[in-house]
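Apart from one protein chain that is not included, each protein chain of the complex appears where it belongs.
As written, the chain order gives the labels A, B and C, with residue 1 at the start of each chain.
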Amino acid sequence: MHGFNIAQLLVDGVVAGSMYALMASGISLIWGTMRMLNFAHGEFYMIGGYTLFFALVALKVHPVIAVGLGLLMTFILGVVVERLIMRWLLLRAEWEMPTLVATLGLSVFMQNFALRTFGAGDLGLPYVVPGVFRVAGVVLPGQRIAIVLVAIVAFAAVWSILRYTKFGIAIRATSQDRDTAVLMGIDFPKVYMLTFGISVALAALAATMLAPIYSVNPWMGQRPMLKAFIVVVFGGLGSLEGAVLGGMALGIIESVGVAVVSSEWQDVIAFAILILVLWIRPQGLFGAKES
Amino acid sequence: MKLKSALIQITIATVLAALVPLVIHSEYALHVAVLALIFAVLAASWNLVSGYGGMFTFGHQAFFGLGAYVSALLAMHLGISTYLSIMIGTVFAMVAGVVICLPVLRLRGAPYIAIATLAFAEIVKLIADNLTSLTHGESGLAGIPPLSPIGAMTFSIADSRPYYYCALVLLAVTMVLVAAVLASPIGLAFGAIRDSQDAAESIGVDVTKYKVLLFMLSSALAGMAGGLFAHYVTVLTPSSILGIDVMVQIIAMALIGGLGTLFGPVVGAIILTVGLELLRSLGDYQLMLYGALLVIIIIVLPRGLSSLPMLIASAATKQPSLRGESWKHPIKQREP
Amino acid sequence: MAALLQLKEVTKAFGSLRVLDALDLEVDKGEIRGLIGPNGAGKTTLFNVIAGALRGDHGVITLDGSEITHFGSANRCRRGLARTFQVPKLFVGMTVLENAEVAALFGNPGHQSRSEAVARARWALNLAGIGELAGAKASVLTTGQRKMLELARAIATGAKLLLLDEVMAGLNPTELQHACDSLRALQTTGFTILMVEHVMQALMSLSHRVSVLFSGKIIMTDVPERVACDPRVIEAYLGKARGVA
Partner (left out) sequence: MALLELTGVEAGYAGVQVLWGVDLELREREIVALLGANGAGKTTVLRTISGIVKPWRGGISLQEQHLDGLSPREIVSRGVIHVPEGRHVFPRMSVVDNLRAGAYTERAWSHQRETLEDVYGLFPRLYERRSQFAGTLSGGEQQMLAIGRGLMARPKCLMIDEPSLGLAPKLVDAVLDLVIRIRDLGCTVLLVEQNAQRALEVAERAYVMEHGRILFAGASAAVAGDPAIRQAYLGL
C-alpha cells in the first residue's frame, strides 16, 4: 500500500501507549490521593533516566540492577520531596495553587540542575534488551517487547498493591474520603509520602525503559509529562484504569495518526482535543466517577 | 487602595523611573531595565487573572508570544507601522484570550485550569515551531524592524534609551488602567468573583461576563508587551517567548511581589530581572534560581514580599495562632 | 394577599433519592415565614433550588407573578430574590462596606451611580446593625458579624424576598437579640423573609407562619404555636415511639 503496515502501527502504538500509561498512572495516583497535580513528574522521569545511564555506564552493573537503582533513587527522592516541600503545602487550607506552583518550580529547578550538572548533550544508551524479532511482517525489537512486558508487570503490581495490601486499602480509603479514613486510624501523611514515592518511581520505570530509545537529556521528561496530562484528562484524573485506557488510546491514535497527519502536527491536535474534552466533559472521558 | 492615591503613586514612580536613564549611562544596564519594564507589564497582566480574578492560568506566555509574533510578522511582511502591527497583535492576543477563556469558564479547580491553559500555550508554541515557512521555527525569526520613529525619536538596536521610555509609558498606562478598572464597579465584581463565585452570583454579578472581560484585558496587555518585546530584541524563537520557562518567570515575579496587589508584580519583575542580572556570575544558573525561588516563596512567603511587614508585625506582637485548629491533622473539605 | 413566591410541584432528585418531592409552597408579601424540618429533610436543597444555585428537575417557580424557573441565580437576584449562605461566603478581600456595595451595584437591575450604591450599602449595613463596621476588613469579623454582613448584602441588592439560611446559628445571646430586632425591622420596612433556622426560640417568635418540610414535602403550614403542638411535627422531630404507629 502506501508503505504503512497497520499491524506495525498498532504494535508501535501499544508500545508508546504503555509508557504514556505508566507516566499517567503516577500523575493520576498522586492526584487521586493527594488532590494535587505534579508538574515535576517529568523531572522524576529524567532522574530515572540519568540514574540508569550512570548505573550502566559508570558502575557497569547488570541492566536489571540498573533499572532497580533508577526506581530506588527516584522513590527516595520523591519521598524526600514530599516530606520537605509538599507536606507543608498540603496541610494548608488553600493548597491547590501553592502545590501547583511548588511542583512547577521544582520542575524548573531539577531540569536546570541536570543541565548544569550533566550538560545539555544527549546521552545515548545501548538497548538493554538486544535483538529484533519479525512476526508476519511486523518488526519487533526486543527492547520494545520488554517495554510492554514491564508495563504489564508494573500495572499488575500496582493494581495488586492497591487491591490486596493494607497499604493499598489505606491509599484507596484516603483518596475516596480522607476525613473518614482518619477515623479508621489511617495515617494519611504517611500515605501521601509513600504514594508520591511510588508514583514518581513509576515515571522512572518508564524512563529506564525508554531511555535507550530516546536518549537521556535534561528535557527528556517534558514531552512524556505533557502527554501524560493529555492521558489523565482523557481517562479522568485519579482513575488508574482511565490512565491505562487513555494511555493506550493516545499511543495508538498517535501511531496510526501518522498515516493521516504529519507527525509535527499531531501534538497540536492532541492538545486541542484535550481542551475540547475539558470543555465538554470537565471530569474526563472515562472519569464519570467523581460527581 | 483608593484610585487617587494609586494614581499619585504611579505618577511618582513613573517620574522617578523616567530619571533613571539620566543617571545610568551603561547601555547594558539600560537593556536590563527595558526587559524589567516589559516583564513588569507581563507580570501585572497575569496578576489580573490570577491575583484579582482567582483563575490560576499556566499559559500566559501564549498571549505574550502571539502579540510578539503577529506584530513582528506583520511589520516584516506588510511593512506597516510597528505601532499598527502591535495593535493588531494585541487584538490577536485578546481574541486568543477569549477563546481559551471559554473552556476555562466551565472549569472549577486549579489543576484543570492549569492543564487547559498550559495545553493552549503548547498549541501556540507548536504552531510557531511548525510553521517554519513563516516563523523559521526554532532557528528563529530575525530581522524584525525596530519600532517606527516617533517624530524626532528614532529607534535602533544600538540604543536602548528610546525603548526604555516606550516601555515605561506602556507600564504606566498598564498600571493606570489596572488601577482604574480595580477602583471601578468592575473591580468590585472581579474581587467578588475571586473571593466567592457562589456569593457573587447570589448578589447578581454576571460571573461569565466579568471573567471574559478579565481574560480579554489581561491577554491584550500581555500581547502588547509581546509586541514591544519583538520590536526591541528583533529576534524571536518559540522557546524563548513561548516556553514554560517564561510562565515560570511570570509566576515567580508576581508571587515574590505579592499576588493580587497593584505594585507587587512590578516590584517582583524589577527585583528578579535586575537582581538575577546582578548575579550574572551565576550565569546559566538563573533558571535554577527561579525554580528554587518559586518553591521557597510559596512555602515561606505565600503572599509575597508585600506581606512581609504584616508578618513581622504579627511575629513581634506574638499573636497567638487560632486555637483549636490542629495543624497536625487538619480536617478540611477537599472536593475538587 | 398575593403570593410573592410560589413553588408548584417542584421536584429535585439526586440519583435515586428524591430530596424534593412535588413540593408546593407559597410565601405571601410582607410575611416572615419560617421553614423547619429535621436534619436531612431537604431544607438546604429547597433553598438552593429557590435561589437558583440548583435547578429543579420539575415544577414551576414564580416570583411576584413572573416565572423564574429557568433563571440563574444572578438573574433571580436582579429580579428581587436574595439569599444568605449557611456558612457565610464573604468577599474577604474587601471591606464590609465594599461587600454591601457590590451587592447594591450588581443586585439592582436599574442603573445607579456609585454614590447611590454606597448610600444604599450603608443603609443596608445599618439595617443589619453593623453600620459602625463599614470600614473594617470583612476578614476580621466575628461569626455573628459575618452572618449580619451576609444579611446586609442580601438587603443591599434591593431584593423584595430574602432567603435566610440559618443566620442565627452560632450567635451569642446578645447577637441573637440584635438579629431578631433586625429581622423585625426588615419586615416592617416591607421585606418578605423566608428563613431556615435551628435556633427555635428565635424562629418561633419571629415567624408569622411556619412551614414544616419533611421527606421532601411541606407537611403543614400554620402559626408557630399550632405547628409546635402538632403531633406530625413532633413526630418528625422527636421520632415516633415504637408500637404507637
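Here is the rule we use: a contact is a pair of C-beta atoms (placed from the backbone, for glycine too) under 8 Å apart; a residue touches a chain by one contact, two chains touch by 3 or more.
All values derive from a computational prediction rather than experimental measurement.
Undergrad: From the list C:59, C:72, C:131 or C:170, pick the residue that touches the absent chain.
TA: C:170
Undergrad: Given that one chain is not shown, which residue among A:61, A:91, A:161 or A:182 touches it?
TA: Looking across A:61, A:91, A:161 or A:182, the contact with the absent chain belongs to A:182.
Undergrad: On chain A, what residues meet the omitted chain?
TA: Residues 166, 169-170, 172-173, 176-177, 179-187, 289 of chain A touch the chain that is not shown.
Undergrad: Which parts of chain C face the unshown chain closely enough to count as touching?
TA: Chain C touches the chain not shown through residues 17, 38-40, 143, 166, 169-170, 198-204, 228, 233-234, 237-242, 245.
The criterion applied here is as follows: only the chains that are shown with their structure count from here on.
Undergrad: Give the label of the chain whose average Cα location is farthest from that of chain C.
TA: A
Undergrad: Report the chain closest to the protein's overall CA mean, measuring from each chain's own CA mean.
TA: Chain nearest the centroid of all protein C-alpha atoms: B.
Undergrad: Per the contact rule at the top, check every chain pair and give me the one with the most C-beta pairs in contact.
TA: So the chains sharing the most C-beta contacts are A-B.
Undergrad: Using CA atom averages as chain centres, what separation in Å is found between chain A and chain B?
TA: 31
Undergrad: Indicate the residues of chain A shared as contacts by at least two other chains.
TA: Residues: none.
Undergrad: Okay, in this complex, where on chain B does chain A touch?
TA: 56, 58, 100, 102-103, 106-112, 114-116, 118-120, 122-123, 126-127, 129-130, 244-245, 247-248, 251-252, 255, 284-285, 287-288, 290-295, 298-299, 302, 327, 329-334, 336
Undergrad: Touching residues of chain A toward chain B in the complex: what are they?
TA: 31, 35-37, 39, 85, 88-89, 91-93, 95-98, 100-102, 104-113, 115-116, 178-179, 182, 222, 226, 229-230, 233, 237, 264-265, 267-268, 271-272, 274-276, 278-279, 282, 290
Undergrad: In their complex, what parts of chain C are in touch with chain B?
TA: Touch list, chain C to chain B: 51, 53, 72-75, 77-78, 82-83, 85, 89-94, 98, 101-103, 105-108, 114, 117, 153-154, 156-157.
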